[in-house]
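Of the protein chains in this complex, all but one are displayed in their positions.
Right, chain A next:
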């Protein structure tokens, strides 16, 4: 029932789009068919998957770095009042700096290279992850801490069975919101200063030929890949983490 409703909603959307495209008769509003045709030809030439692959790699690398650093930083902030006092303001500043500003400054200071691109995504995403995990670390159950001390849990047992399970829901939430944030930022970063990737391709078709079918085609493919990752990996991870509830 739920699936049928979703399907109908998508079909109605597509039909409306097709109708609008037919009525407009302009290449600035291509029909769904025209976009599919573009995806097919770009896919056949290999350009599509090359660019998508490059962008995915950038998203993946910076996502992993930001998650690892953000989780560690968040736990440290949640457990140390002093560290939190020191870093709270810088974190707040970073949280409220526009992604565009961080990106441009990274390119200026580090250079127009891969390192600057990854650094820019990490700096954009890290504060979010750290703030979410800080909440998790602050919410650790003090009664379980006492229990673990009373029963002399060794460090490994405490981390694996007391600490991590309490932080897992926060880490998964940070991963899900972080992934969607990361890929949107990566496209902007590519548009501003990389010679390949989905962001570069979209900019190319915008500046060179105002090819809307290409712009939408690239977006649709990349969005589909990210949604698939969310559903196939992250949502399953979330269900696994919550299995005992």
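Brief remarks follow.
Please note the rule applied: a contact is a pair of C-beta atoms (placed from the backbone, for glycine too) under 8 Å apart; a residue touches a chain by one contact, two chains touch by 3 or more; residues count from 1.
Definition applied: contacts and distances are computed from a predicted model.
Missing from the rendering is one chain, named in UniProt as "ATP-binding cassette domain-containing protein" (options: "Acyl carrier protein", "SusD family protein", "Helix-turn-helix transcriptional regulator" or "ATP-binding cassette domain-containing protein").
One of A:26, A:96 or A:150 touches the chain omitted from the figure, and that residue is A:150.
If you put the hidden chain back, the residue from A:162, A:220 or A:234 that touches it is A:162. Listed by residue number, the positions of chain A touching the unshown chain are 143-144, 146-147, 149-154, 157, 161-162, 165, 244-245.
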